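Every protein chain of the complex appears in place save one, which is left out.
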Amino acid sequence: MPLKKVVTRTIYYGVIIFYVITIVYPIFLMTVTSLKPTREIFQNPYGFPETLYLNNYVELMVKANFGTYFINSILIVLISLLIIVMFSAPAAFVFARYSSRLNRFFYIYFLAGLVIPIRLGTISLLKMFVSMGLNDHIISLILINIAVGIPLGVFILTDFIKMIPRDLFDAARMDGCSEPGVFMRIVFPLLRPAIAALAIVIFIPIWNDFWFPLILIKSDSMKTIPLATALLFGQYNTNFGLVFAALSMASVPIVIFYLIFSKFFTKGLLQGAIKG
Amino acid sequence: METQPSTPKPKLFIVYFLLPALCIYTIFFFVPIIDSIRLSFYDANGLIVKEFVGWGNFKKLFTVYPFKERLINAFTNNIEFFLIVTFIQNFIGFLIAYLITRRMWGANTVRKISFLPTTLSVIVVGFLFSKLIFNPVFGVLDRILEAVGLEFLIHAWLGDPATALPVLAVVISWQFMGETILFYTAAIDNIPQEIVEAAKIDGANQLQMIRYIVVPYIMPVIMIVTIIIFIGDFTQFDIVYAMATSQGNPVYATDLFGSLFYRAAFTVPARGGWGIGMGAAVSTVMSLVVFIGLAGWMVFFKSKKKVDY
Partner (left out) sequence: MKRYFKNVVLFCTICFVSISMITIGGHALAGTTLTFTSWRTDDTDGMNRVLAIYNKANPGVTVKFTPVADTEYDAQLMSSLQTGTGADIIFLRSFSSGRAVYDGGFLHVLDKEITALKDFPSSAKKAWSTDDGKTYGVPIFGVTHGIYYHKDTFKKYNLKAPGTWDEFIKVCQTLKKNGEKVLAQGAMDEWTLYEVVYSGLGANFYGGEKSRQALMAGKMKLTDKPFVEAFKRIDDLQPFLPRGYQGLDYVSMQQMFSAGRAVMFIGGSWEIGLFRSLGVTDIGWFPPPVKNKGDQLSYCFHVDAGIGINKKTKNYPEAIKFLKWTATPEYAQLVMKEVPGFYAYTPGNFKLDDDLAKAMISAAQGADITIRTTWEKLSDQTPSGNSLMNEALIKMLTDKLTPEQAAAYVQKGLSWYKP
């Protein structure tokens, strides 16, 4: 029995350690590569750098204008998130409180947005933004992100509001609160954890979106981090140190964000999908 | 007079509450998808729609060389891609999830780490793997194989049409495995302890446990994961762009619906562009596949669920 246990334990940890190495090593490799001069990358591709070489990052900020792209990406994420919450919370309130046939229909209509990929509407979106004069502007990306985010927002928040005890609403109503008042004073403050979960789940796809920036954004001042990274790869393709600094820079904020919030994160993602 | 405070009657404010979300969602999500389908019935010069051609674009797409060949190629590639990703993610993902739900040292850290790649951009992951791992000159993989004495396995991973697509599928699986593991661990955690204990008392071994308790219990989650993979894979573009350019190198071996759509709609003819009308037709076929696939998966898993419970 003990021998069997030792064997199974060894296999167990062997598998887990191998798995962890395959996950961590490529990310480690990317970071480490960004800290080497290009020449060293070709001579010594897989180990630690001989000396810490930060020039790639300096060059990235100075030569490749990465600061602007950062600001753009952050603006897009923040504005999209705020509007998604502002628009989907009231809608979720209605869905949670009133179940008329029409409301159920709208609810399903929103839910369709959870499974249908927006990329199928690319050509029409492009045409629309061109005629509105909004293409090549981050506003177009924000609008798309909002449209994609609203279904998830409505879904997660509706679920959450349904869990709020009815007594709370009743008490507020007794005190002479109107329905919108109930929403503003009772529901909205309670929504904080749900909003946090929503924000965390939506943050990643918005930050990482590549397709729509590639189609819509052309001028340098409007580029987002993933688009700039991809184009940089073509532009400085012989300067490996620089491009891997760019890749690392594109990943760092999101990895830090994830590590800080990973607890909420798990909750949010599960709520978003499992109950569907 | 508030007679029934808990179920108040609908009022005008409902309209205000619903309208903003409804408008944005309809204008920038629903209408574009429908409108893109409409555009596939037009001949277009750039973005300027010229004339209605009925089924003309589709006739061309399904019968004329090279449109037909590219479409069929993208379709079969996409199916292969989807099958490989589904297999790897579900199988290995389940295995890892099952292992890290045992109460053992370090399981929580592994849970946290497993999701790390999913947070990265597909573009980043694609470049990382194509330039640093699979590259024939300075890729690390070949050197590791050399170091452990497996030289015979060294291969032009991204250059051989036979291995390029599976490699892309493996990379995507690597990235999104975290999501699968997250779902599976949560689902396995939720299995009531009584059931597990009862099975143990009945003397079920590990395999029987998986077969009769775990898998049936998490079936709905398997369905969700598979649908997520399906939608992601049939609109996948970023990984092809990053690892095999939008041409789907080598010789369209890694061409998927997403990259075909991009090339057809947005490139000049000399480099594989077909014009916006034809591009819209490709996008419509892609929509059709996604919708039919979605419906199919739902029905398939619904029936499966009934049998198992």
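In order of appearance the chains are A and B, and numbering begins at 1 in each one.
As a working rule, contacts are C-beta pairs under 8 Å (C-beta built on N, C-alpha and C of every residue); 3 or more make two chains touch, one makes a residue touch a chain.
Every value quoted in this text rests on a predicted model; they were computed, and no experiment measured them.
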Subject >> Shown chains that the omitted chain touches within the full complex >> reply: A, B
Subject >> Residue in contact with the excluded chain [from B:Thr101, B:Ser246 or B:Thr284] >> reply: B:Ser246
Subject >> From A:Leu120, A:Ile138 or A:Ile225, residue that would touch the chain that is not displayed >> reply: A:Ile138
Subject >> Per the touch definition above, residue among A:Thr10, A:Asn55 or A:Ser221 touching the missing chain >> reply: A:Ser221
**OP:** Identify the residue among B:Tyr25, B:Phe41, B:Phe138 or B:Phe257 that touches the chain left out of the display.
**Re:** B:Phe138
**OP:** By the contact definition given up top, give the residues of chain A that touch the hidden chain.
**Re:** 42, 71, 75, 79, 82-83, 86, 90, 126, 129-130, 135-139, 178, 180-181, 183-184, 215-216, 218-222, 231, 233-238
Subject >> Hidden partner interface residues of chain B, rising order >> reply: 13, 16, 20, 45-47, 65-67, 130, 134-138, 142, 154-161, 164, 245-247, 249-252, 262-263, 266-274, 276
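Everything below uses one rule, namely that only the chains that are shown with their structure count from here on.
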Original post:
With chain centres defined as C-alpha means, what is the inter-centre distance between chain A and chain B in Å?
Top reply: 16
Original post:
Of all residues in chain A, which touch chain B in the complex?
Top reply: 12, 15-16, 19-20, 22-24, 26-27, 29-30, 33, 41-42, 45-46, 86-88, 90-91, 93-94, 97-98, 100, 103, 106, 109-110, 113, 115-128, 130, 143-144, 146-148, 150-151, 153-154, 166, 169-170, 173-174, 178-180, 183, 204, 207-208, 210-211, 214-215, 225-226, 229-230, 233, 240, 243-244, 247, 250-251, 254-255, 257-259, 262, 265-266, 269-270, 273-274, 276
**OP:** Could you please specify the touching residues of chain B with respect to chain A in the complex?
**Re:** 2, 5-6, 8, 10-11, 13-14, 16-18, 20-22, 24-25, 27-33, 35-36, 39, 47, 95-96, 99-100, 102, 104, 106, 110, 112-124, 127-129, 131-133, 137-140, 143-144, 174, 179, 182-183, 186-187, 220-221, 224, 227-228, 231, 234-235, 237-238, 241-242, 258, 261, 265-266, 276, 279-280, 283, 286-287, 290-291, 294
